[in-house]
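Please find one structure pasted underneath; my questions will follow.
One chain of protein is taken out of this complex; the other chains stay put.
Per-chain numbering from 1; labels A and B assigned in written order.
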Amino acid sequence: MHSVRKQRLYLVLFVVLFSSVAIGLVTYALRGNINLFYPPVQVAEGKAPIGQSIRVGGMVERNSLQRAADSLQVSFMLTDYQASVPVVYVGILPDLFGEEQGAVASGVLDSDGVLQATEILAKHDENYMPPEVAYALENSGYDKKGNTK
Amino acid sequence: MVSRLKLFLPLILFAMLAITLFRGLSLDPREMPSALIDRPFPAFSLPRLNGTGLLSQADLKGQVSLLNVWATWCVACRVEHPYLKQLAQKGIPVFGLNYKDNDADAQRWLEELGDPYRFNIADHDGTLGLDLGVYGAPETYLVDAAGVIRYRHAGVLDQRVWDAVFQPLYQTLMAESGDQ
Partner (left out) sequence: MIPEIGHFALIIAFCLTLMLATVPAWGAWRGNATAMALAPTLAVGILVFVGISFACLASAFLQDDFSVSLVASHSNSLLPPIYKFAAVWGNHEGSLMLWALILALWTAAVALFSPQLPLLVLSRVLSVMGAIGVGFLSFSLATSNPFARLLPATPADGGDLNPLLQDPGLIIHPPLLYMGYVGFSVSFAFAIAALLGGRLDASWARWSRPWTNIAWGFLSLGIMLGSWWAYYELGWGGWWFWDPVENASFMPWLAGTALIHSLAATDKRGLFKSWTVLLAIFAFSLSLLGTFLVRSGVLTSVHAFATDPARGMFILVFLALVVGGSLTLYAFRAPAVSSRVTFAWVSRESLLLCNNVVFLVATLTVLFGTLFPLIVDALGMGKVSVGPPYFNAVFVPLMVLLVPFMGIGPVSRWKRDDVARWRSELMIPAAVAVACGFTFPLLNAPYNIWVALAVLLSSWLLLGLAQDVLRKLRNASSAARGLRRLTPGYCGMLIAHLGFAACVIGVVATSQYSLERDLRMSPGDTQELAGYQFQFVEVTQVRGPNFIADEARIVVSRDGAIVASLLPQKRRYLAGGSVMTEAAIAPGLFRDLYVAMGEPIGSDGAWAMRLHYKPLVRWMWLGAIFMAVGAFTSVFDKRYRRQRDVVPSVNKAALHGV
C-alpha cells in the first residue's frame, strides 16, 4: 500500500478507537450523573425514584422553614401548591433563599419521602425565578404566591 | 468521491446542532399561552382600589384596553411602571389589577410613582388572578372592546415588547372596533 494511504488508514483507526473510548466514557459518566427534575406533585405521587439523585423545585412554603438550635440543619417544605415535599439540608443557605420564594433542591429522596438535600439553589436576583420552578408551578396551575383556597 | 463527502460531515453535524438549538429556543420556559385567549374576560365583582363601589367585567368593555397585573411586592413592576405611564400618556387605556396587595401600600405606590391606571381592581385574595391564571406579576392582558382577552404577556412590558407584539395587535383591534 502507498505510504500516504497507509498512514491515513492508521490515522482513521486511531481516531475511531479513541472516539469510541470517549463515547463509552461519556455514556458511563452520563448514566450516573444526570439529575432528573421532579415537581413536588410527582414526588408525592411516588413517581420520583428513592435513593437516586434528583432535583425538586417549587416555592418554599410559608412558616415551614425551621432551623435546629445547635447545628446548621434546616428543614422546609417545597410546594407547587398541589403537594409539598419536606426537605432537610445541613449547611448555609444561599443569600436569596427565603419563604415564599422559588428554590431548587438537589439531593436524594429517603424512604420516608424526605429529600435529603446536598445543594440548594435559590433565585439569582429579584426578577428571576428558576425556570424549573416556573415549570412546576405552571403545571400545577397555581400562581407563584399560591392560592390556598 | 467518498473523501469529498467526508468534508461535508462538519456541516451536517452543525445543521443537526442548529436544529436542536432552534427547538430549544421555542421551548422557552417563560412562555405560557393563556387558556383564556379569545375568551371573554372572567366574571368578577371586586372593590375599586381606594374608591367606592364594585367593579365588574362590564367596566372593561367599550374600548381596546390593557389590563396590567401589579403589586407593590413585585420588584419588576417598579421597572415596568414608567413605561405604563408613557402608554397612558399616549392615551391608551390602562386598567390595573392590584394583585394580592395591601390597599395602603398600593395607594402610596401610586402617589409616589404616578398613576397610569384608569382604575384599579383590588384583588386582595387573588381570586380574579386565579380565574385569569396569573402566574406572577407583572402580567399584561390586551382586552378588546367587547371584553374579550386577545393577548397575554407575562413579565415586564417595555418598549420592545410593545413594538414587537402589542402595537400591531392594538392597531388591528382599534381598526376592528372602528368598523363595528
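Going forward, a contact is a pair of C-beta atoms (placed from the backbone, for glycine too) under 8 Å apart; a residue touches a chain by one contact, two chains touch by 3 or more.
Here the structure is a predicted model, which is why all the values come from computation and not from measurement.
From the options B:Ala18, B:Ile37 or B:Leu54, the residue with contact to the unseen chain in the full assembly is B:Ala18.
Along chain A, the points of touch with the absent chain fall at residues 3-4, 7, 10-11, 14-15, 18-19, 22, 25-26, 28-30, 32-37, 55, 67, 69-72, 90-93, 95-96, 106, 124-127, 130-132, 135.
Looking at chain B, the residues touching the absent chain are 3-4, 7-8, 10-11, 14-15, 17-18, 20-31, 75, 78-79, 82-83, 85-86, 89, 114, 158-160, 164.
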